[in-house]
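Here's a structure for you.
Note that one protein chain of the assembly has been removed; the remaining protein chains are unaltered in position.
Let's turn to chain A:
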Amino acid sequence: MTKTWNNKAWFMVLPVLLLVAFNAVIPLMTVVNYSVQETFGNNLFFFEGVRWYEEVLASSRFHAALGRQFLFTFIILAIEIPLGVAVALAMPRSGPWVSVCLVFMALPLLVPWNVVGAMWNIFALPDIGLLGRSINALGIDYNFTQQPLSAWFTVVLMDVWHWTSLVVLLAYAGLRSIPDAYYQAAKIDGASRLAVFRYIQLPKMSRVLTIAVLLRFIDSFMIYTEPFVLTGGGPGNATTFLSIDLVKAALGEFNLGIAAAMSIIYFLMTLLVCWVFYTAMTNYYDGER
C-alpha cells in the first residue's frame, strides 16, 4: 500500500557525493591513473601496469625514506606524549593562572608551518642563531646544515616545540574532567601520588591520549613544510622524509609514475594505521558499556 522505495531520495545525497567526488575521489583517481602509466611528455602516456609499484617497493631509496619517517614519528611520539602529560599535570587546576597557561600553550599551535621552519632555521644557525651559538658556546660542535645528527636534533626539537602543546591541551582537558571526589576518595584510601596517577588520572586520560597519539601520528607521518624549510631534507638525505622524497620525485625529477605510485602507497599506509587505531579505540570503549 505504501511505497517503500523512492528513488528520489538519491537526490538528497547528490550534493555530498559531488563534493566528495571533486575534492577526494577525482584527484585520487588521477593519481591512480598516473601510477599505472609511463609518460614521455607532450601528453603521451603508455600503460605500464604495476611496474611503478614494484619499482617503488623494491627501491632502497624508498625504504630509507620510510625508515626515517617511522623513526621520526616514533621519536616525537615518545617525547611529546609523556612531556605533554607531564606539563598538563603541572598546570594549575583552577584560578587566574589557568587561562594564562592555556594561552601560552596555544601560542605555538597558531604559528604557520613555514614560519616555524624559518624561525628555527635562523634560531639554530651556528654562526648567528641564538640556539646554534649557545650550543657551540657550551663546547659542543653543532651545525645542523652539515651534521646529520644535529639536523635530526633540530627537526625533533622544532616539532616538540610546535606540537607538544596539542598533547598538553588534550591531556589537560582529560584531567579537568575528573571529579574532585576521585581525588578525595584516593586520599581516604591512602593512595600514593603515583597510584593516583596510575589508577585515576591515566585511565581517565586514556581516551584523549589515544586521540592525541592518533593526531600526532598522522601529522608527523605526513610532515613536510617544517623540515623542508629548515633543512631541505639534508644534509644529504639525512632528513628526507617520505613527503619530501615524494616531492623530489614528482617535481624535481618529474618521475610522475614513480611519484604517483609512492603517493598511493603512502596514502594506504596512513589509512591502514588510522583504521587500526580506530578499530582498537572503538573495541576498547565498547567493552565499557
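As a convention for this text, a residue touches a chain if its C-beta (ideal position, glycine included) is under 8 Å from a C-beta of that chain, and two chains touch if they have at least 3 such contacts; residues count from 1.
By our rule, contacts and distances are computed from a predicted model.
S.K.: Can you work out the missing subunit's protein name as recorded in UniProt? Choose among "Peptidase S24", "Serine/threonine-protein kinase RsbT", "Cell division protein FtsX" or "ABC transporter ATP-binding protein".
M.R.: Checked against "Peptidase S24", "Serine/threonine-protein kinase RsbT", "Cell division protein FtsX" or "ABC transporter ATP-binding protein": the hidden chain maps to "ABC transporter ATP-binding protein".
S.K.: Which one touches the absent chain: A:Ala173, A:Ala195, A:Leu251 or A:Val276?
M.R.: Of the candidates A:Ala173, A:Ala195, A:Leu251 or A:Val276, A:Ala195 is in touch with the missing chain.
S.K.: Quick one: say which of A:Pro15, A:Gly139 or A:Pro179 touches the chain that got left out.
M.R.: The missing chain is touched by A:Pro179.
S.K.: If the missing chain were put back, which residues of chain A would it touch?
M.R.: Residues 179, 181-182, 184-185, 187-192, 195, 199-200, 203-204, 287-289 of chain A touch the chain that is not shown.
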